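Heads up, one of the protein chains got dropped from this complex, but the rest are sitting where they should.
Chain naming follows the written order as A and B, and within any one chain the residues start at number 1.
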Amino acid sequence: MRKPLAAAAVAALALGIGLPAHAADEQLQIERQQWSFYGVFGAFDRAAEQRGFEVYKDVCANCHSLNQLAYRNLEEIGLSANEVNAVAASVQVEDGPNDQGAMFERQGKPSDRFKAPFANDQAARAANNGALPPDLSLIVKAREGGPDYVYSILTGFKDAPAGFKMTEGMSYNTAFPGHQIGMPPPLSEGVVTYADGTKATVPQMAHDVVTFLSWAANPELETRHRVGVKTIIFLVILTGLLYAIKRKVWAGVH
Amino acid sequence: MATSAETSAHGAAGVAVKRRDFLYLATGAMGAVGAALAVWPLIESMNPAADVLALSSSEVDLSPIQVGQRITVKWRSQPVFVARRTPEEIEEAQKVDVQELRDPQADSARVKKPEWLVMVGICTHLGCVPLGQMSGDPRGDWHGWFCPCHGSQYDTSGRIRQGPAPANLVIPQYAFLTDTSVRIG
Partner (left out) sequence: MSQPAWNSPVVKWIDERLPIFTLLHHSTSGYPTPKNLNYWWNFGSLAGFMLVVLIATGIVLAMQYQPNAALAFDSVERIMRDVNYGWLLRYLHMNGGSMFFLAVYIHIFRGLYYGSYKRPRELLWWLGVVILLLMMATAFMGYVLPWGQMSFWAATVITNLFSAFPGVGRFIVHWLWGGFAVDNATLNRFYALHYLLPFVILGVVVLHLWALHTTKSNNPLGIDAKGQQDTIPFHPYYTVKDNFGIGVFLIVYLGFVFFAPNFFGEPDNYIPANPLQTPPHIVPEWYFLPFYAILRSIPDKLTGVLATFLSILVLFVLPWLDFSRVRSATFRPLYKKAFWLLVVDVGVLGYVGANPPEGGFLVMGRIATAYYFLHWFILVPLIALFERPRPLPVSISQPVLGGGLAAAAANPMEKA
């Protein structure tokens, strides 16, 4: 079964499983990064997660919502219950109606979802030249290239090369398809002051916020990896035993 | 000679049987454990999810409540009666001979601070919400709460005095965070 097996392998590869669905049109520069959460034993770097949250809160949250997350989820990246309460309490959220039938504002609670910067999509577009800043809860899973792609976008703002026609209001980006992105460069050196004193260079902030956003998109990752390793080891042993039984039962037949 | 050869062959077969049984036993046990571990998430997923649990405690601000006023708050999707009792109501509640009650319970066992009564507003008969929270509501003969569904009457400590309900109104787990706020649940 050797030759046919090879043909089958070629066929399987040719099925394009997992390969990107587009032909190589433009040269998009996606830089591969080392991520602590890659690999079978991968986990999120807590310090990077927390710094990344600072970047999100201070920079990204002005335009981008994070509506799949609640403030209470921040305990998973190492914030204490008090810190979570403080983050939640720093925003005012709409609640109601009260007994008079009116909506009212109250301090945020941990069980509240992250407050969006705009009331709805239309308001978001109106404030951003017609462009809708996407929600960031799943952005790392919603883009081909995942964390590498988002990192490359954040670090890919450069001057347009000579001869490249830029549309009004757009910014040149080496990683964005078409090379023109509606978002102006969000990160610049020192735009955030990190609580742990790390130097806030653009690559550092990009790395940290992508770590945070990767957690936001895959909060179950560490549990998934842990349970996964145990499960596969268990199965390997069990399958080994099942094979031994099979050989035993079949011993007479061959 | 033949006998000893037979015996040793028999013995070897016996050992082989034991080994085979152990293999089946070990695999069977492991398979059973694996099956249980596999089924567990299916069952556990039906337990309250994280967002439901996050709403499982409610904080109530007591400062706007006047003496004699009763408010209803929502806790775990249920009504909770928070009553700021008048001195008369407190005295009535404490004066009662506990042994006469259908569900004997002293008032002191039902409150942390006598002025504040916190209880789940669901009649212990068949689950209706008793009247008595609003100022115009009937409160029954014991000046507490009156359930319109089947006529159960509760006193100023929320204890059943008359009617088909078998037990006093349930006191939930709660704690005073400050003098003017409680966390329920």
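Everything below uses one rule, namely that contacts are C-beta pairs under 8 Å (C-beta built on N, C-alpha and C of every residue); 3 or more make two chains touch, one makes a residue touch a chain.
All figures in this text were calculated on a predicted structure; none of them were measured in a lab.
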* Structure fact -> Touching the hidden chain, out of A:Pro110, A:Pro185, A:Pro203 or A:Pro219, is A:Pro219
* Asked: Which listed residue, A:Phe104, A:Phe164 or A:Tyr243, touches the chain dropped from view?
  -> A:Tyr243
* Structure fact -> It is residues of subunit A that touch the chain not shown, namely 1, 4, 7-8, 10-19, 21-23, 40, 68-69, 73, 134, 137-138, 141-144, 146, 177, 217, 219-220, 223-225, 227-229, 231-232, 235-236, 238-239, 242-243, 245-246, 249-250, 253-254
* Structure fact -> Interface residues of subunit B toward the undisplayed chain are 41-42, 44-47, 49-52
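As a working rule, only the chains that are shown with their structure count from here on.
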* To do: Would you mind writing out the residues of subunit A in touch with subunit B in their complex?
  => 70, 72, 110-111, 234-235, 237-238, 241-242, 244-245, 248
* Structure fact -> The subunit B residues in contact with subunit A across the complex are 20, 23-24, 26-27, 30-31, 34, 37, 51, 54-55
